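Shown here: the complex without one of its protein chains, the others still in place.
Let's look at chain A:
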Amino acid sequence: MTLTEVKHTPAGPSPAAASVRPLRQRLTALSPFLYLLPALLALAGILGYPVLDAMWTSLKHSVPTDPSADRFTGLANYRAIFGNGAFWTALGHTGLWALANLVLQLTLGFGLALLMHQKLAGRALFRSVVIIPWVVPSVVVAVIWRYLLDPTSGPLNQFLMSTGLTQEPVLWLANQATAMPVVILLSVWKWTPFVAVILLAGLQAIPEELHEAAMIDGAGLWGRLLHVVIPGIRTSLTLASLLTVGYSVNNFNGIWLFTQGGPIGATETLTTFAYRKAFTEFDFGSAAAVAVVLFAGLFIVSTAYFFSVEGRKGRKL
């Protein structure tokens, strides 16, 4: 491997360039690797190896109770999951879940970011409290909403029944028709402030002069939104979209803590499907196969994310 220092000074001899020399003298080609060594060891052991192991496991018959019973079965696990209707249902749910989260979080997050950006009284306070759903731990979000939506003691059902809107309590999370829309809305509730914070960073980067210039040109509110604001936060929008898709597909807590994928599979996504295969049905091989399929899809998303982020920074490395 070749090694050169990052150039922080303009090319050509300068006082600064002269002072670089002592640094270079002390560096052997090895030293950066010494700094990286602890990180590399940890990442290789707990991230790199497990990924390879997951791929390898997906080609085996493997159960948690008896490690010695592992045997290579080729693509049998993949054939089994692709032939399983529940897998395709879960894939469809993952698609619906990710798409709904993306559209709702981005639209609402954009609106919220615009509100957070306005020069209004109480802006600082508004900004710090409106992000509460994002900050609250997932398990606490689940406790709060499971109480609010509870069939007997939950305030929502009590309100609905006292006003006569429903005669029977609505089993929001236990009804096949309502479970999916409800967990989607709860996930949107938790993550919209996060999207808003990312978009707010984009809004803050738009120079004030652009707004003024557009106003002088006679642009109205919509004109400025379309021609100044949206182009101005394009990178933030890309970033937020990619993160939202990636994280939604991965989101386990947002479903498991409310419905565990039920009722009768109504909220089962690939994530809960794989988890169930592994730790309820004790079929490590199939679970790994599902996870590998999921990983392959996400790899594409996060690579795109990387290039969009690095592209914004002018490919400075």
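Simple rule for what comes next: a residue touches a chain if its C-beta (ideal position, glycine included) is under 8 Å from a C-beta of that chain, and two chains touch if they have at least 3 such contacts; residues count from 1.
In this section, contacts and distances are computed from a predicted model.
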Undepicted complex member, UniProt protein name, chosen from "Carbohydrate ABC transporter permease", "RNA polymerase sigma factor", "Cytochrome bc1 complex cytochrome b subunit" or "P-II family nitrogen regulator": "Carbohydrate ABC transporter permease"
Among A:73, A:89 or A:158, single out the residue that touches the unshown chain. A:158
Hidden partner chain, residues of chain A it touches: 1-6, 8-9, 16, 19-20, 22-23, 26-27, 31-33, 35-36, 38-40, 42-43, 45-47, 49-51, 53-54, 57, 64, 67, 111-112, 115, 118, 120, 122, 126, 128-133, 135-140, 142-148, 150, 152-153, 155, 158, 162, 189, 191-194, 197-198, 200-201, 204, 239, 243, 246-247, 249-250, 252-253, 256-257, 271, 274-275, 278-279, 284, 287-288, 290-292, 294-295, 298-299, 301-303, 305-306, 309-310, 317
